[in-house]
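Shown here is a partial selection of chains from the complex, left in place.
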């Protein structure tokens, strides 16, 4: 079984065992994801960009960020699973588009303010 | 190579080819992730929970949500990669904790308002 699928199955079982599936509508899961993304961005709000690069030097902050990243991934996996969307397929499809739009030759070294990923 | 690792490598190369790594500080990537999570939650804002369950009946909305899920996953993967965090390890570690805290026997069928995932 693929690794994300395995984790999705773990989340599915967790909800089923507690009878919590009725809470896990796509609407609610999108909200939970936004909430966790908010907690994640808050971890970085007062850091300079340089401090954010050296996050691992602050083990407590690093552990909090790792936990938040885990939360975001969990809700994202659960949401995709509820909608029957394959995370990697969705991301690769989106990225095929991004690569076409921003071809390397034209964009290399430009000082554009808003590169996509 | 593991499937998420492969996608992370694709993103890494994409940034390198365009000389955009300097934009991809953890601080900036956390912001980009929060921005995409905002676009995702906005897709569901006027839907009833029931409509959100039947999202696939509206192919245009479904395609938009799929693309947003792809964007969130891409920024999450890139952020984790920049910090040297393994997404699945982080999520499983977080979830081990969640399972201990909310054991199935005590929580099954409770009408708690705020279940975790």
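For reference, chains read A and B in written order, and residue numbers begin at 1 within each chain.
Everything below uses one rule, namely that a residue touches a chain if its C-beta (ideal position, glycine included) is under 8 Å from a C-beta of that chain, and two chains touch if they have at least 3 such contacts.
This one's a predicted model, so the numbers in the text were calculated from it and none came from an experiment.
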(Q) Quick check on the homomer: 2 copies visible, but what's the full number in the structure file? (A) 4
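As a convention for this text, only the chains that are shown with their structure count from here on.
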(Q) Averaging over Cα atoms per chain, report the distance between subunit A and subunit B in Å. (A) 3
Q) Quick one: in the complex, what on subunit A touches subunit B? A) 2-4, 7, 10-11, 14-15, 17-20, 23-28, 30-34, 37-38, 40-41, 43-44, 47-53, 55-56, 62, 65-67, 69-80, 82-85, 87-88, 90-95, 98-99, 102, 104, 107-110, 115, 117
